[in-house]
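Shown here: the complex without one of its protein chains, the others still in place.
When the chains are written out, they are named A, B and C in that same order, and each has its own residue count from 1.
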Amino acid sequence: MIVRTLFFATYRDLAGTDELAVELPAGARVADLVRQLRAGGTALSSLPETPVVAVNMDYAPAATALRDGDEVALIPPVAGG
Amino acid sequence: MIVRTLFFATYRDLAGTDELAVELPAGARVADLVRQLRAGGTALSSLPETPVVAVNMDYAPAATALRDGDEVALIPPVAGG
Amino acid sequence: MGASYAAVVAQPLDAARIIADTLSPEDGAALLFWGVVRNENDGRAVTQLEYHAYEAMAERELLRIADEARERWGTGDIRVVHRVGLLEVGEASIAIAVAAPHRGEAYEASRYVIEQVKRRVPVWKREGYVEGAHEWVPGFTPAAG
Partner (left out) sequence: MGASYAAVVAQPLDAARIIADTLSPEDGAALLFWGVVRNENDGRAVTQLEYHAYEAMAERELLRIADEARERWGTGDIRVVHRVGLLEVGEASIAIAVAAPHRGEAYEASRYVIEQVKRRVPVWKREGYVEGAHEWVPGFTPAAG
């Protein structure tokens, strides 16, 4: 399956892009996606082990199972207002 | 001495005017002014016995001594905001 | 640090202007209380409201209240503008702007100002009803001196 992965602020700086299409094995969870991004040999290896993540615009724990086509956003500490 | 007496809202309706110059004996206090207004045989007899009063724009108790030229306002319950 | 400003005016209130005049470059926020004429009171349909004030004393009392709030909560500028005259439903009767280096204190200070205004400031209002009558709105008796 493929998930659309979005990067913002400091994570965007690490990724060098706003978004990546990431291919994952069936049954993969949020934690697997993060592990794969950190292991890719890019600046994304500096991502936290358990970054805050939103799946389809809802904050979601690391154990959340992913589905093909999900939109997964990596959310660095927020500073709105 | 003469004090300038101001009327507002319901008290103005009783007085039929915004202000009156009231002559008082030397040494008169706020309570004396009120007593005199209530005893004048006009609609001001409906004033409360101890209305809220401001002397020279400060709220003042009934025992406050008055001086010639003071501005004494009779303040009905307020409803600002 | 901050300053207080109070006025009783006969013109419509300008929210953007009041906020801008209250903010300094070191403030991160302002809180605006915006009181308006509503369309009913005690179950009667209101068409307009006529505000009267003992203007000179009202301005002094508004200023005192703003000073008390600034001193107690250490806010930035506080600006209170009360309108008088004939107001239609939806028009603003009072604007209270508090500049806020710290949010929490601005909320406390703003609340204090509006509660004190309703208790102490010599302003009165007469409601006009749909059926044509006019009546002074029962109010709050200030503490005497």
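The rule is short, and it goes like this: a contact is a pair of C-beta atoms (placed from the backbone, for glycine too) under 8 Å apart; a residue touches a chain by one contact, two chains touch by 3 or more.
Worth saying up front: this structure is predicted, and the values here are computed from it rather than measured.
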Chain not shown, its touching partners among those shown: A, C
Contacting the left-out chain in the complete assembly, out of C:15, C:56, C:86 or C:130: C:15
Contact set of subunit C toward the excluded chain (per top definition): 14-16, 19, 23, 25-36, 38-40, 89-90, 103-104, 107, 110-111, 114
Interface with the unshown chain - residue positions in subunit A: 6, 8-10, 13, 50, 52-54, 57-62, 64, 73, 75-81
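Assume only the chains that are shown with their structure count from here on.
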Interchain centroid distance [CA atoms averaged], subunit A/subunit C, Å: 49
Geometric centre distance via CA averages, subunit B-subunit A, whole Å: 75
Subunit B and subunit C: spacing of chain centres that average the CA atoms, whole Å: 26
